[in-house]
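Shown here: the complex without one of its protein chains, the others still in place.
Moving on to chain A:
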Amino acid sequence: MSGTSLVTARERALAVLGGEPDDATLRRYLHGIAGVDAVGLEQRAAALGTRSIKTSSKKWALDKIISLIDLTTLEGADTPGKVRSLVAKAVNPDPADATTPRVAAVCVYGDMVPFAVDALGGAHGDPDDGRISVAAVATAFPSGRASLEIKLADTVEAVAAGADEIDMVIDRGAFLAGRYGLVFDQIAAVKEACRRPDGTSASLKVILETGELVTYDNVRRASWLSILAGGDFIKTSTGKVQPAATLPVTLLMLEVVRDWHLATGQRIGVKPAGGIRASKDAIKYLVTVAETVGEEWLQPHLFRFGASSLLNDVLLQRQKMTTGHYSGPDYVTID
């Protein structure tokens, strides 16, 4: 897969901003965007959460959720063995049911990329072709507290090892200090580092870590900033900070993506990550996507769930819909 090329991204940003992406210009632009009313946003998210998805719609939704999952392991204790186990689960989520779709990608630390690529073998590829991508977190994940050189080296190494997608973190400290130009430049530089020698590029997901940005106004500004700087996806969280993904935050990011699409015609992806464990909750996200940006966003290049335990809950629900009765945790595999 290839993300948008950096040159067009920069040109687009300049056109939208009307000037160089320095602190002052970005501040003028980002602070000129309409604010967010927290009460109203949360009410809207809660209302979307009351949609009742039953029978055939639920069956479709469960399969769709699986196909949108970035199956994730991001532990200090990760080993090649753990990654192989994760990959096996990604390729064949439910050994008892061959009709179960594969997940979209596995998401690992950069140094685990070679093991993931190796374990995937022929299954490695674009989710649109029924294959599984490898996503790597990079740029001194999860805190992002490192020099730009280290962040870029981190990225380059993961891409060279075969990562299709890079999940970077923004410098929240710089963002909160109002140094929007610095955040922009770092995202743009990482985007450049995603390029491969053959001219293609790994897709770039920009993690906002909304739990540290705290206010919805900040989330909205950081979303615009990340898209302006060339991110292909905006992602809520690392999963290491609470709260991680929430429905209101995801709704807000989807609204930005919708407005960006209206303004430029470009489609940006959204990835809520962390804290989504139940099928029921994941279905609320599907509803929110479909009713905010449209159903076309429900595809792996435009929407992902960053999750680990969600998959097994979806499988249990799926088995229930197939067999008519609930099974138990021993009827799905641990990875």
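Simple rule for what comes next: contacts are C-beta pairs under 8 Å (C-beta built on N, C-alpha and C of every residue); 3 or more make two chains touch, one makes a residue touch a chain; residues count from 1.
Operating definition for what follows: contacts and distances are computed from a predicted model.
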Study note, to complete from the structure: Omitted chain per UniProt, picking from "Response regulator receiver domain-containing protein", "NADH-quinone oxidoreductase subunit L", "Branched-chain amino acid ABC transporter permease" or "Aldehyde dehydrogenase family protein", is "Aldehyde dehydrogenase family protein"
Review point. In the complete assembly, which of A:E20, A:D37, A:E75 or A:D128 touches the absent chain?
Key: A:D37
**Study point:** From A:S52, A:T99, A:S147 or A:Q242, residue that would touch the chain that is not displayed
**Key:** A:S52
**Study point:** Candidates A:L286, A:L302, A:L316 or A:V332 - the one touching the absent chain
**Key:** A:L286
Check your understanding: Since one chain has been left out of the picture, which residues of chain A touch it in the full complex?
Key -> 34-37, 39-41, 43-44, 50-58, 60-61, 64, 255, 286, 290-291, 295, 298
